[in-house]
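With one protein chain removed, the remaining protein chains of the complex are shown where they sit.
Residue numbering begins at 1 within each chain, and the chains themselves are lettered A and B in the order written.
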Amino acid sequence: MRRKALTSTVVAGVMALAALLPAAAAQEKSRLDVVLERGELIVVTMSTAPPFAFTDDKGQLVGFDIDIVRLLAQALFKDPGKVEFVIVTAEGRWPAIESGRADLGVGGTTVYPDRALRVAFTRAFIDSGISILVSKKSGIKSLEDLNQEKYTVANLNNPQMAERAKRFFPKTKVLTFDTPSAQFLAVRSGRAHALQIDTPTADYFAAQSKDEFEVLPQLLTASQNNAIYLKPGDFKWWQWLDTAVAELRSGSWYPQYSEVYQKWFGKNPPPQKFYLQR
Amino acid sequence: MRYSAWFATYGPSYLDGLGWTALTALGASAGAILWGCALLLIRLAGGRGGARAVDAYVQLFRNTPVLLPIYLIYFGFPLIGLPWPAVVCGGLALVLQNGAYVSEILRGSFKAIDRVQFDAARSIGLSPWKTFRKVVLPQVLVYSIPALGNQVVLLLKDTSLLSAISVTELTMRAKLLTEQTGAAYEAFLVVAVLYLLLVSVTEVIFRTAHRAVRWSR
Partner (left out) sequence: MTSGSLLLLAQAAGVSLLLAAAAIVLGTAVGAGLTAMAFSRLAVVRAAYRVWVYLVRGTPVLVLALLVFYALPALDLRTGPYLAGILVLGIYAGALFAEVFRGGVLAIPRPQWESGRSLGLPPGAMLRKVVAPLVLRYALPPYVNVCVMAVKASSVLSIISVWELTFAAREIIERTLAVFTVLGVAAALYFVMCLGIDRAGKWLERRLMVRGFVGEPA
């Protein structure tokens, strides 16, 4: 390991000299070059965040985010299969990136400024709002209905959920869980009447059990960003990833992006440019 | 220092979690020891059937992860009209499991009591219940102090599982802070130190108790 790092530093140094670049460029080799040399991406992800990243009935890792990574591998190596997924729990994502063990990470991960102090994000590769999913029995039809002391909302354990609960339904009681399944179970068991969750996830589960759950039409946040995260400080690597995401969402890879979007959400992605109507 | 800055910012959040962890562990430990004594009584007084039932109970709880009873009680009880708070439900699950361990510890100590004492108790006319309360239980508990201390330490660390049912104890605090900042190392290392603190306090309490009653050995 150490010897490898040493060799790569030497190689990087020689290359910098050969190109007669300024001394500043002779720093650590970019992860982009490491990845290209390796011929494979190492990607950290969760496997418990449907429909972004989860396992199917055969235990295979699938989901929207997973397909996005496969598009990246296709672009880098002309082979969508050249990806090594490292599956961790929610808390395991950050050390995997900070320690440099994975090249990048995905998996229903929202961009927060607090998080960006520790890891770098590309621009968002999907907009993910926050919705309220209610049990049909409760008879709750709107956020105003929900804002009563007799109701309880199940949150996920991030501070943004707590903040939104205070802002949108200050009177409602709040419970905090560490997995979406526990949130759903809370609603099913009558512990809570509604839950806050990413809009795509809400749609996914509401579609699966139509007579039990309903998604309120109002959104708590119309848009928040799910993005690729990586170790900060590597401009070349970040730049390539960010460009790739831009091309997916509004450039030359929009057709492939649309295909993946259709596959997981059953509808077209937002238009490529605001002045183009589909 | 990075950690002092970290603790300065998030200290209050940790202290709140520390309080919940300590409270849950204390309540559940007391409950588990009581329940363990009750199980020992059932085993001793319940005849063959009682002993079998306790054996089955102990096997069941010793060999399954405690997360299942935690979930079953917390999410199941509202369905039968008992929407107890999360701390109570989680605490109850911990009592049920650790009570099984405690009863085994007490059984081990029971074997160490000299049989002559039972004859003595009978000869001075003590009722079976009085014999249990005045002769058996005090000795069994005293013999068991070190092993009970170990069990309480395990229980203390298991309270972290209550984060799954919305109890905002230490581990939940670490998870919340990790979600917010992405700083898993800091969040969990601080929590580890706080657990170590609680474990140390527990060990000091049990060691002091052990020393205080050593005359009885």
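Things to note:
Heads up, the rule we're going with is that a residue touches a chain if its C-beta (ideal position, glycine included) is under 8 Å from a C-beta of that chain, and two chains touch if they have at least 3 such contacts.
In this text, all values refer to a predicted model and were calculated from it rather than measured experimentally.
Note on the undisplayed chain: of the listed residues A:35, A:66 or A:88, the one touching it is A:88.
Remark: the omitted chain is touched by one listed residue; of A:32, A:71, A:96 or A:175 this is A:96. The missing chain lies against chain A, touching residues 1-2, 42, 44, 47-50, 54-59, 84, 86-89, 91-92, 95-96, 99, 101-102, 179-182, 184-185, 205, 209.
Contact between chain B and the unshown chain involves residues 59-60, 62-65, 67-68, 71-72, 75, 108, 111-112, 150, 153, 157, 160, 171, 184-185, 188-189, 191-192, 195-196, 199-200, 203.
Simple rule for what comes next: only the chains that are shown with their structure count from here on.
In this assembly, the C-alpha centroid of chain A lies 39 Å from the C-alpha centroid of chain B.
Only residues 90-95, 98, 112, 114-115, 117-119, 154, 157-159, 175-179, 182, 185-186, 188-191 of chain A touch chain B when the two sit together in their complex.
Contact residues of chain B toward chain A in the complex are 71, 74-76, 78-79, 83, 86, 163-166, 168, 172, 174-176, 178-185, 188.
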